[in-house]
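Please see the structure below; I have some questions.
The complex appears here minus one protein chain, its other protein chains still in place.
Order of writing sets the chain letters: A, B, C, D, E and F. Residues in each chain are counted from 1.
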Amino acid sequence: MTGFNVELTITAAFYGLLCIALLYRVIKGPHAVDRVIAGDSIDSMTVVIMALFGALSNRAVYFDMALIVSLLGFISTVVISRYLEGRS
Amino acid sequence: MILLRIIIDALFLIGGFFALAGVVGVIRMPDSYCRMQASTNTATLGALGILAGTSLYGFFVLNSLAIGVKSIVIGLFILFSNPVASHAIARAAKRCGVYMLNKSGCDQYGRDNPQ
Amino acid sequence: MKQNKKEKKEKKAKNIIIKCGCDFLLPITLVLGMYIILHGHLSPGGGFQGGVVVSAAVVLVFLAYGNDGIRKTFAPDKMKVTENIGSLMYTFFGLLGILMGANFCRNAIFNIGNPGDLYSSGTIFWMNFSVGLKVMMGIGFMLIVMLRVLDVKNE
Amino acid sequence: MSIVNTLVIIGMVVCAIVTATVDDVLSCIISMGALGSFVALEFLLLHAPDVAIAEGSVGAVLTPVIFIIALKKVKGGKE
Amino acid sequence: MIVNYIGSFIVIILGFYMVLVKKNLLKIVVGLSLIDSGTNLLLISFGYRPASTAPIFDNAAQELSHQPFVDPVPQALTLTSIVIGACVTALALSLVIKVYEHYGSINADNVRRLNG
Amino acid sequence: MSGQRTLGFVSTFILCFITWIAFTLAFTVQEILGGLIVSFLVSLISSRFLIHEDPLYLFNPSRLLGALAYIPLFIRELVKANIDVAKRSLNPKLPINPGIVKVPTELKSEYGLAMLCNSITLTPGTISMDIVEEGGKNQIYIHWIDVQSKNPKEAGDMIKGSLESGVRRIWK
Partner (left out) sequence: MKRFFTIFFLAIITVIAFYVSGIISVSPSPYNGVAKYMVDYTIQKTHALNSVTAIVFDFRGYDTLGESFVLCTAVTGVAVILRKAVKGGRKDETK
């Protein structure tokens, strides 16, 4: 369309590759805390891929998804940390 | 037009580089707290660089106000919500006694709050 | 022993960062949920999704103030009643089709306003609103009940 | 975008394998949350934003909270 | 899109494996949730068509009007399915809590033996 | 007390309305009316949570200018710390020297403390772990990836020197 498709696609693919690299920490985390950290990073990378895909398809409606995940993604992390604090 | 393209590509490159650095840090670092430090690297400049690029792309290339403003709002949300999660998980890790590499011999939290 | 207890109390009172973060994010979450409910016929979203986002307010209040804050803020009995009112509203707008001489859920009053406005598309707007009311109150009630389980001791 | 699609599917499958094979129940729940995140992204890539919003909001708010409450109530899930 | 079909079938089969083999009741509920996710993905993949866009008629879609739309019927059905999945998970977890209060154990074998 | 509550309601209303405008970006009569109703309902519920002390604290022009001046300062610190941590994690020898230090701060108000701690957490290399109050002064425990000094004063200057002066222009 405007010639930007190549950059957007390559960046999104690069971020997807980094997500898979982060899964190494999910597989082999010695403690649950490591898995939580990796999951949190995966959440923020997911937001980035969603924004890139919305810009690539030129639809503003795809950005609502990224809004929700970026706003509410921290709840699960805080709840798990609350559980870990109470367990000790 | 060509200047705009160079700026947006530079923003994408910056974001990709810092995200790569953060992921390599998460994989390589020896203990949980240092992994947390590297993961903030991903969430701040790794995400904000791409979102700034997307916002410029929406404003000036696609001529769509909604895409630009929503990208900025997503960046603000990440800035507000990410440190809360990071702080909570760091405190929980220290409270439940996750191993900490103590190379400098300076652990004033463990000194003040013995288990 | 006494000193230990005092220290613990002080730590609990100083949990500032999570409290301030949740306080600041609470109105933004509510506005986002209402936006998703009310724009269900123009943009992706609708009653169920927005209702779940609004009911995240219960979790945010729990994270900031614990179960005491929930007890002071929400009234579970009224929430259950409101959920049933939402269900009845949905059934009424479904029956409106039959009352106007067509089948169930037929959109009988769709030609109010132009497509693209906020208040358009007749019963779909009101059905979105009633399902959103129902889901936010229902899921909120369920979350309150399940969070209160944490306070009940096992005998 | 088919490359991104393939990568997301691979991540989803890896998360599912971790969920099925790990011993600790808490780790099981955490990797299930990561799987929910991948599945929501995949819904968006298949041009279904409504379903993506539903899955994302349920996976971010409802599921982890009730799972963690149940885990807390059964005292860590050890038998 | 054969990748999507294979991936969703693998997720469904792993969920079956968890439900059939694991002894911990919480893990069985996790397996049910996994089956739910896989089925939703399979249903959405049926409706996908290449070079198309989301079925929303806003201003951007009027410019792209030469592109077809994705099939919206499976999306609507999946929306219902997700709600029911969340309800099933909540109800099953409250049953697990009740079982633990009653028997003092969430191992499926122990519960069956105590039941007589 | 009632007047205080009304002012808090008004400031929450303004925040909600700005958020609604940023979400919709449509300036027709119906959208504005819907935004007013939604903001009224939301601020009815959440004003008592959002407002901690003084409701009109941020509407002072000097504080708004301070908030604007904080943004470039914060971005500069962010980029510097990012480059530092990226260098450390990409270096094959992994030159880290982690430890936890305790740093005193002068801030009193809750939002000020939260803003300072969030800024410290967002700059990579440092994570704020806990806040305690000792002897009338708030102390922050900070995990630092490269401990250069164990003395609380020096470490405080290194970690939050310019950030704290920026925050103090906004909050007490």
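What we mean here is this: a contact is a pair of C-beta atoms (placed from the backbone, for glycine too) under 8 Å apart; a residue touches a chain by one contact, two chains touch by 3 or more.
The structure displayed is predicted, hence computed values, not measured ones.
Although one chain is not shown, part of chain C still touches it, namely residues 40-44, 46, 71, 76, 80, 83-84, 87, 90-91, 94, 104-107, 110-111, 113-116, 120-124, 127-128, 131, 134-135, 138-139, 141-142, 145-146, 148-149, 151-152. Residues of chain E in touch with the missing chain: 1-2, 5-6, 9-10, 12-13, 16-17, 20-21, 46-47, 49, 55-58, 68-69, 71-73, 75-77, 79-80, 83-84, 87-88, 90-91, 94-95, 97-98.
Operating definition for what follows: only the chains that are shown with their structure count from here on.
Computed centre separation for the pair chain B/chain D is 21 angstrom, with centres defined by C-alpha atoms. Shared contact sites, meaning residues of chain B that touch two or more other chains, fall at 22, 36, 64, 66, 73, 77, 80-84, 86-88, 91. Along chain D, residues 10, 49-50, 52-54, 57-58, 61-62, 65-66, 69, 71-73 each make contact with two or more other chains. All chain pairs in contact, by the document's touch criterion: A-B, A-C, A-D, A-E, B-C, B-F, C-D, C-E, C-F, D-E. Chain contact summary for the complex, chain E toward chain C: residues 54, 56-58, 79, 83, 90, 93-94, 97, 101.
Remark: chain D residues 49-50, 52-54, 57-58, 61-62, 65-66, 69, 72-73 touch chain C in the complex.
Across the interface of their complex, chain E is touched by residues 42-44, 46, 48, 115, 142, 146, 149, 154 of chain C.
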